[in-house]
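All remarks here apply to the structure that follows.
The complex is shown incomplete by one protein chain, all other protein chains being positioned as in the whole.
In this document, chain identifiers A and B correspond to the written order of the chains, with residue numbering beginning at 1 in each.
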Amino acid sequence: MVTKNSVRTATRRWSPLFLGPVVAAFIIGFVWPFLQGIYLSFCNFKTTSNAEFIGLGNYAEAFADASFQHSFWYTAATAVVSLVLINVLAFLIAYMLTQSIKGSNIFRTVFFMPNLIGGIVLGYIWSMIFDGILAAYNTSILLNTTYGFWGLIILMCWQQIGYMMIIYIAGLQAVPEDMLEAAKIDGAGKWQTLIKVVIPNVMPAITICMFLSLTNGFKLFDPNLALTGGLPFIIQPDGSTINTTEMMALNIYNTFYTAGAASRGVAQAKAVLFFILVAGLGLSQLAYTRKREVQQ
Amino acid sequence: MATKEQTLAAERRNKTILSVVLTIVCIIYCLPVVAVLINSFKANTYVKTETFALPTEQSFVGFDNFVKGMTFGNYPFANSVAYSVVITVLSVALILIFCSMAAWYIARVDSFFCKVVYFLCVFSMVVPFQMVMFTLSKTADTLKLNTPWTIPIVYLGFGAGLAIFMFVGFVKSIPIEIEEAAAIDGCGPVRTFFSVVLPMLKPTLISVGILEIMWVWNDYLLPVLVLDINDFRTIPIHIQYLKGSYGTVDLGATMALILLSIIPVIVFYLVCQKHIIKGVAAGAVKG
Partner (left out) sequence: MSKNLSRRTFLGAAGAGMMAVGLAACSSGGGSGSASGSSAASGGAGDGKVYWLNFKPELDEAAQSLAAKYTEETGVPVKVVTAASGTYQQTLIAEMDKSEAPTLFIIGNAAGVKEWGDYAMDLKGTAIEAELTTDAYNLYDAAGKLVSMGYCYECYGIVANPDLIEKAGHKMDEIKDFESLKAVAEDIHARAGELGFDAFVATDMDDSSSWRVTGHLANLEYYYEEQDSGAFDENTSEITGKYLPNYKNIYDLMINNSLVEPTALATGGHDPSTQFTKGEAAFFLTGSWDYAALSEAQPNVQMIPYYCGVEGEDKAGLNCGTENCWAVNANAPEADQQATIDFMVWLVSNADASAALVEQLGILPYKNAAPSTNGFLNNAADYSDKGCYVMDWATNYQPNVDQYRAALVSALNAYNSDQSDANWDAVKTAFVDGWATQWAAANK
């Protein structure tokens, strides 16, 4: 008789084969760099081998850095504005596409397509387009913070609406047919049906999409780098700069790789703060989803 | 009170309006790609001055931009394509094989160690890359993981989180009885996994594979920090470095390269559309 336990014991002997490669790669690719990163955020270092422990100094400097503060607010604004626009538009399109109209497959295909194009390439495509438009007005997306902000929002909408749309379509198709029928029989109008029946039923999809677009917004890097790269800067009286369209990820990157080796400790401290922020968002999503699942 | 015919007619009219609206939005949606297409056939200077005009007799240069783009930026574009393909194929293959194996082991053995690994995998999904980028690039450099043939190990490590999370979720939904039956038939765990479990995992393999392909193919920051970029550049790195190349930037050639880098993606998308959309929906709901 082969029991569940004997299967388990037999399998266990093979753990080096089944778990070994992933665990080894995971330690190299994640665990070790992560732990070392935490440690280095408390150190003064130019290379990883000559780190000197200095306590919380890097964190104090990170908090005092005006450009980092600016990047936080700029990132938050970008994430919130893009969250609202992307979700409203994606839901709208998904709703229209589920009205059994002709060619909905083609529409869906087209709307999703930009999602497959990488962030760097997206940045260059849109940089060409915005400059083509703005050149007529003797300006450029690199000269004006407002253009830079809305340019990035447009880019993000173009990239992400299709993705969220797919999730909304899945949610909308799962709305029970009989509930819609019942609403119709009760004489509910389109709007009433949408608000009273459809939206409550797709709430899970809405939650997922909101969190996804929020974390996407906070983590955005490639398009930010390729579209404006943080330009234009405000030159402060001491000659340092606030890069007005720089988001947090790019700010950290620049602190690491263009601010010189002496700033690496501060950069790593910024990265830890960024991690706490993003992980906080991610874990609150997990907690929220769990809670909802329990309630159901 | 409207008659049934009137309601139906109104509904039909509404749907026509919807179709028209969507068609217009769709066309607007395609315009950026169309802009790339028309500009990839224009001489450099016209890209800036007549961005939205169709190529004219003056500005049209045929396939010159594509020819020029091949050697443009002090680095052969063909190499970038080759390295992108090598890295993506190897990485995704490693992730699919090893993560499905690990996930099955985690789901079935369920020891304390398994729980720790699983927890860490889920945890790694919420860690932004900036947190580890500096230390990871040092570690990878020390271990010589800075070539297209070794960087897949870094991808396996950093990409394990999502893959294991999705595989474990699926394995848990497979009844264990099938595997027990296989064990009774004398299959060892290795054979059980490869001949019984793996075939059942196929839908999840496709979903995970597609998500990982989309990630690795388009990834910029990890390879630019890890690879030795004098020798090895992927397509996104190549395109980013065109801007910084010293001396001249040919916008026409850049657009030609962008077009060349988009075309395989679009073809891949059109061929695997059904799987991609399913994979995305599955990944989003799970993640």
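Here is the rule we use: a contact is a pair of C-beta atoms (placed from the backbone, for glycine too) under 8 Å apart; a residue touches a chain by one contact, two chains touch by 3 or more.
For clarity, every value in this text was computed on a predicted model and none was experimentally measured.
Touching the missing chain, out of A:Thr11, A:Thr48, A:Thr75 or A:Ser127, is residue A:Ser127.
Summary of contacts with the chain left out: across A:Ala135, A:Ile206 or A:Leu281, the touching residue is A:Ala135. Within the complete assembly, A:Ser240 is the residue of A:Thr146, A:Gln173, A:Gln192 or A:Ser240 that touches the hidden chain.
Which of A:Ala10, A:Ile153 or A:Leu231 touches the hidden chain is settled by the complete complex: it is A:Leu231. For chain B, the residues in touch with the chain missing from this view are 44-45, 47-48, 74, 230, 243-251. The chain not shown here touches chain A at positions 127, 131, 135, 138-143, 230-233, 235-241, 243, 254, 257-263.
Methods note: only the chains that are shown with their structure count from here on.
Within the complex formed with chain A, the chain B residues making contact are 15, 18-19, 21-23, 25-26, 29-30, 32-33, 35-36, 39, 47-49, 51-52, 94, 98-99, 101-102, 104-106, 108-109, 111, 113-114, 117, 120-121, 124-136, 138-140, 143, 145, 153-158, 160-161, 164, 176, 179-180, 183-184, 188-190, 193, 214, 217-221, 235-236, 239-240, 243, 251, 254-255, 258, 261-262, 265-266, 268-270, 273, 276-277, 280-281, 284-285. In the complex of the two chains, the chain A residues touching chain B come out as 2, 4, 6-8, 10-15, 17-19, 21-23, 25-34, 36-37, 40, 47-48, 93, 96-97, 99-103, 106-121, 124-126, 128-129, 131-133, 135, 158, 163, 166-167, 170, 208-209, 212, 218-219, 221-222, 225-226, 249, 252-253, 256, 264, 267-268, 271-272, 274-275, 278-279, 281-283.
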